Structures are given as structure tokens and as C-alpha cells.
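One chain of protein is taken out of this complex; the other chains stay put.
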Amino acid sequence: MIVFGKRIPMLFSLLAWCVIWEIIGRAKLSTIVPPFSGVLAAGITIVPTPKFSTAVSISLRSFALGMSLALLVGIPLGVLMARVASVGKILGLWVNIFISAPISALVPILMAVIGIGESTVVVTVFLFAVFVIVIDTHVGIKQADRSLVEMARCFGATRSQVYTKVLFLCALPEILAGVRLSVIRGVKGVVIGQLLIAIIGVGELFELYSQHFLMEEFWALVIVVFTFAFVVSESVAFLERRVEYYASTR
Amino acid sequence: MHRSLPPFAWQLISFALVFGIWEFAGRWPISLAFPSFSQTLLALFSMIADGSLAKAYLITLQPLVIGIALSSIAGIGFGIAMGLSRSVEWFSLPVMIVLQAAPMAAIIPLLTYIYGIGLTSKVLAVVVLASPVIVMNSYKGIRNANPSLIEMCRAFLGTRQQEIVKIILPHASALIFAGLRLGLAMGFIGIVIAELLITPTGIGDLITYNSSVADYPNMFAAIVSIIIFAALTIHALERLERKLFPPEIRGLENAR
Partner (left out) sequence: MPANAIIEVKGISKTYEGGVEALAGIDLALPQGMLSTLLGPSGCGKTTLLKIIAGLIPPSQGEVWVKGQKVDGPGPERAFVFQDFALLPWGSVLRNVAFGLELRGVAKDEREQIARKHIHEVGLKSFESSYPHQLSGGMRQRVGLARALTVDADIILMDEPFSSVDEQTRRKFQEELLDLLRHKKKTVIFVTHSIEEAVYLSDRIVLLSPRPGKISQIIESNIDRQDENPEEIRRDKNYLDTVDRIWQILKQYV
């Protein structure tokens, strides 16, 4: 976009949208869209409140736990599937089914079995996140350059050295891509899990604000959650870019 | 050893293993709420037999199909516009990136309060979840057009319009189709959430009702049915995609 001969970076279009939002809000074009300034003001008011911070900390906790589990289980599983053909063939079917399935449908049964609380949300986050990690790790390891492994063996690498010094690093770009996608899914998992349970965390707040038509608070919370999702995924993208330099010459 | 087993056999082993474990876990007193494989299967057949499953799907599929149709038309159109026009891209790309990463599901309860508990909210739930990925895929398909082919088209005196119709769009069609498949997956998620949250109808109703009367085999059967249905539909699309757009036709066989 070039204005007055100067190139404006794309990020500024978001500012343009904020201005448009403000205009739509002031013109009262829709009941659910308050002026952007009002949203900002509401945001500043609610963020320091204890209710908000409890909701956020519960959500963060569930997110962190669920994601850690997904990484701890998903990456080794992906490696196993890539290196042991039978495991790959058996589990591959299920991973492919669940990666695009509406996992939110499982939440009611999780609620019934585990209970209505944080644990269910943690399991939801886990289920949302793990399959992408498994598949991308699997693909990454499988596509790891055969000749690099042979080279390492030639120079006397032990089994574990092959894994840590060659395979894992070789597959790291794909693994990080998978982690980035899973992080986004994990955030969705927290929100959806909490929405369906509706009595804890940000899910509860969303429900509350919607119910009482507290639009400014609602959109403030939306911005907070969306920003969080964006920041976390961009952090992983940053890591991805740091290994990108060798990705194309593998 | 395992090289001699056809893939079909592996799938059978896989199913047998998982269903076996499930059966075992179900019988073990982990929880009253966790039905075994056989219980679930029986419940599933009974729901198919008495028509309640079919009725539920009829209701569920309506907003799904309408929502996906709307998302596709608008999404592909907008994605192509983003790909072809730098100004549209400037305005839309950051917003679209945010929307794709964001948990759009948070908007769904709001939709209910505004648009009521009818078809509109559910269609909107599907649209809101499915559109970002459809738009982004169409956009990427256009943007990733092979620059060598475009140069060739210019060298042989092609106009911009010919460039778009003969080179860019055919090349983008593979990614656009993939976007539709991913959009459908998101659509399923949207309709499930909508039905569990907004108003129990269709499959959502089967799930919530059976949950409330503690008929866990039925509840689980309903859940399993929607997961299987989604998986089968998306898998079918994937096969169609691979048939229509094999890598050679996409010009990818020399990639890397």
C-alpha cells in the first residue's frame, strides 16, 4: 500500500480496521459492535479485576498443561510411528481420523467421565493439539535425509546420537511447524472446552458477557484471547524462522 | 514380514486393536459413564434402526451444507481477490491471519443471543469457523502461482486476463480445493459446537439429551457417529483431491 509515495507495512491495516471499528460503533450500525474506544476502555477496566485474572490464570494453566502433555506424548509418538513401520501403519489410521474430526463432540463424554472442571479442559486441549504434532513429527522424521543418517553411521554414530544429532534436527522445521499449528489448536481447545463447560475460565466469561449483552467487555476479552493466540503462535514461528536457514538445503 | 501384508490388513489389525482395548476399558469400572465398545455399537444400531439417527442428521446437515456453500462462494471469491489485488491483500491479510489463528468459537454464544436459536445462528457458526481457512487457502493458491509460467505467458503475448484464467487459476485450483476440505472440517466443528451450545437439535440434541438421562451408550454412539461421518466425508474429499490434482499435474514432482 503506497500513500503519498511511502510504502506502509501491512500491519498498519489493522490500525485502519480499528478506525473503521470506531466509526461503525459510533454510528451504532449494529447492536453488537460498540466503538473501539469503548472496547479499549472496558478492557482496561476488567483486566485488573480478580475475576478476570482468575479466569485467565485458570485458562493459562489448562492450556500449559494440555500443551505440555501433547508435546510429551505427541513428539515421541510421531518419531515412533516414523521409525517403526508397524506402529506407523496401526496408529496412522486413527491419527488421520482424529486430526480433522470435530473433537468438540467428545467434550460431553469427557465431562461425564472426568467431571466438570479443569481436568476436562486439559484433556480437551491435549486432544485438540496432539494429532497435529504427531503427524508433523512423523512426516518430518520420515522425510529426514537418508544420506545424512548414513553419513552419521559411517562416522561411527551410536543409535541415540543418530537420533539427537541428525534426525531430530533434520526434522525440526516440520516439528516446529506442527507445534505452531498445535498451539493455535490448543487455544481453541481451551476456549471451546470452557465454553461447553461454561462455569470456569474465559469460557465462563464469554458466556457471561454474551448473556448480559456486555458487548464492550465481550470484545475486550475477544481481543485479549485472540492476541494471546497470535502471540504464542508467532513465538513458535520465530523459532521456526531460526531453523529455516537449513530447511531448504536438507 | 510386514511387507507382505496389504494395507487393508493393517487397517483391520488397527481397528481390532483399538476396539479390543476400548471393550476392555469399558468393562473395567473406570467410570459408569464410559461405555464399552459393544455397548456403543448396540446403541448405534438401535438408533439407526429406530430412525432417530437419520432424523438428527437431517437437521444437523442443513446448516452445515448451507454454511459451507456460503463460505465457499464468498471465501473463494474473497481469497482470489486478495491474491490478485495488492490493495485488497494489504487490508485483509493481517486480519485474516488473526482470524485463522483465533478461537472463533468464542463468538458462537453471542450469535445465539443476537440471531436467536434457529437456523441462522447455526449457519453463521459454520460460516464464521469455515471461512478464514477457505479464504487463506484460495489466497495462497493465487499467490503461489508459478512465476516461470507467468513469464512464459507474458512472453507469448498473453494479457493479464489470460494470465489469470489460463495460468493462475488452474494452478490455484488445487489449493482452493484443499481449502474447501479444511473448511468442511471446520464446519463440522462449528455445527457441533453450535448444537451443543445453542439449542439441542440434531446430533447435538442426541448427545445432550442422552447425557441428561445418563444413557451413556446412546450418547457415545451419537458422538462416535458424528466423528465417523466427518472423518469419512473429509477422507472422501481427500481422495477426490488426490485424483483431480495429482502432484504431476500440479507440477510438483520436481519440487525440492
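Think of it as A and B in the order they're written, each chain with its own count starting at 1.
Just so it is clear, contacts are C-beta pairs under 8 Å (C-beta built on N, C-alpha and C of every residue); 3 or more make two chains touch, one makes a residue touch a chain.
Not measured: the values here are computed from a predicted model.
*Asks:* Which visible chains touch the chain that is not shown?
*Replies:* When the entire complex is considered, the left-out chain reaches B.
*Asks:* Using the touch definition up top, pick the residue from B:R27, B:K140 or B:R154 that touches the left-out chain.
*Replies:* In the full complex, the listed residue that touches the missing chain is B:R154.
*Asks:* Touching the hidden chain in the complete assembly: which of B:L5, B:I73, B:A236 or B:I249 does that?
*Replies:* Once the missing chain is taken into account, the touching residue is B:I249.
*Asks:* Which one, B:L64, B:I167 or B:I207, makes contact with the chain that was left out?
*Replies:* The missing chain is touched by B:I167.
*Asks:* Kindly note down the residues of chain B that lie in touch with the hidden chain.
*Replies:* With respect to the unshown chain, the touching residues of chain B are 148-149, 151-159, 162, 166-167, 170, 248-251, 253.
We take it that only the chains that are shown with their structure count from here on.
*Asks:* Approximately how many whole Å separate the CA-defined centres of chain A and chain B?
*Replies:* About 18 Å, centre to centre.
*Asks:* With touch defined as at the start, can you tell me which chain A residues reach chain B in the complex?
*Replies:* Touching chain B: residues 1, 8, 10-11, 13-14, 16-17, 31-32, 85-86, 89-91, 93-94, 96-98, 100-109, 111-113, 184, 187-188, 190-192, 195-196, 202-203, 206-207, 210-211, 213, 218, 221-222, 225-226, 229-230, 233, 248 of chain A.
*Asks:* Along chain B, where are the residues that touch chain A in the complex?
*Replies:* By the definition above, chain B touches chain A via 2, 7, 10-11, 13-15, 17-18, 30-31, 33-34, 86-87, 89-95, 97-98, 100-103, 105-110, 112-114, 182, 185, 188-189, 191-193, 196-197, 203, 207-208, 211, 216, 219-220, 223, 226-228, 230-231, 234-235, 256.
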